[in-house]
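One structure, pasted below without further comment.
With one protein chain held back, the other chains of the complex are shown just where they sit.
Right, chain A next:
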Amino acid sequence: MQIYLPIAETSVNAFTLLGVGGGVGVLSGMFGVGGGFLITPLLFFIGVPPAVAVATGVNQVVASSISGVLAHLKRKTVDLRMGTVLLIGGLVGSIIGIWFFNLMQRLGQLDLIVQLSYVLFLGIIGALMLQESLRALRRSKNPNAPRRKLHTHNWVHNLPWKMKFRASGLYISVVPPLLVGVGVGILAAIMGVGGGFILVPAMIYLLGMPTKVVIGTSLFQVTFVAAFTTMMHAVTNHSVDVMLAVFLILGGVIGAQVGTRIGLRLKAEQLRILLALLVLAVCGKIALDLLLTPSELYSITIPGRF
């Protein structure tokens, strides 16, 4: 069954869309990842214009993180003060990202920028994930291997404008969280992702936040930045496709429930390797599209359309 997407102005197969949403939903439920970094490139592959894929992907992030953030707020595992600082940075980053996105679209280079960012970030995450899961696998076989120290006193602690973050038990400068927020906001606007994959490691290793508030606080920031970015895309370039979003979200929320069940039963370490390989495969596919001589050197853009 084909469905017509009113903003993308093309038809795609409804089951393919539900499959993309559902498949990524299962993965996100299993591994606790947002999945935006897989949904958006998969949408390119099925022929959704990149501008629409990015803006709609970020809308889908709101749906996939809203219930998580509500649960964490109820459990009080959100550092609201840190979340707000990260959020302020995120909003600024989102504005910068949207400006850059629209500029590149006018110059006809948007597709390239989006693809390049994906190659870069998927490559990094995939490699890190693979390394991390291989290490975890080795550790589970040999429990005496040296562990990495979680909290270290580094340059972050010597910056000005210090602030107390009681929930995290930190007294650090606001500059690093603001900058992290800005970076995540830019990624949200250009790539249509939540940015949890950058935010969570940054919070743990760079800011030294305790793990019990990391997930809640990152979901808090991601949800609001994604909501803001959705609004910005809708207002500045009209590229959010509600019809597409509904199918992705439906597939995604059902998939996430299934994935959570699977995740509880299976050993995650081996599966994490598979996820890492999947991420690297998507990265490789986009990279090949950029590197190999395309079968058609020309492309058409219509001002005001995608």
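Note that in this section a residue touches a chain if its C-beta (ideal position, glycine included) is under 8 Å from a C-beta of that chain, and two chains touch if they have at least 3 such contacts; residues count from 1.
Rule of thumb we're sticking to: contacts and distances are computed from a predicted model.
UniProt records the chain missing from this view under the protein name "TIGR02186 family protein", selected from "TIGR02186 family protein", "Metal-dependent hydrolase", "MoxR family ATPase" or "Polar amino acid transport system permease protein". Only one residue from A:73, A:204, A:243 or A:271 touches the chain missing from this view: A:243.
For the chain missing from the display, the contacting residue among A:231, A:262 or A:278 is A:231, taking the whole complex into account.
For chain A, the residues in touch with the chain missing from this view are 1-4, 6-7, 9-11, 59-60, 62-67, 70, 108-109, 112, 116, 227, 230-231, 233-235, 238, 240, 242-243, 245-246, 249-250, 253-254, 256-257, 290-294, 296-303, 305.
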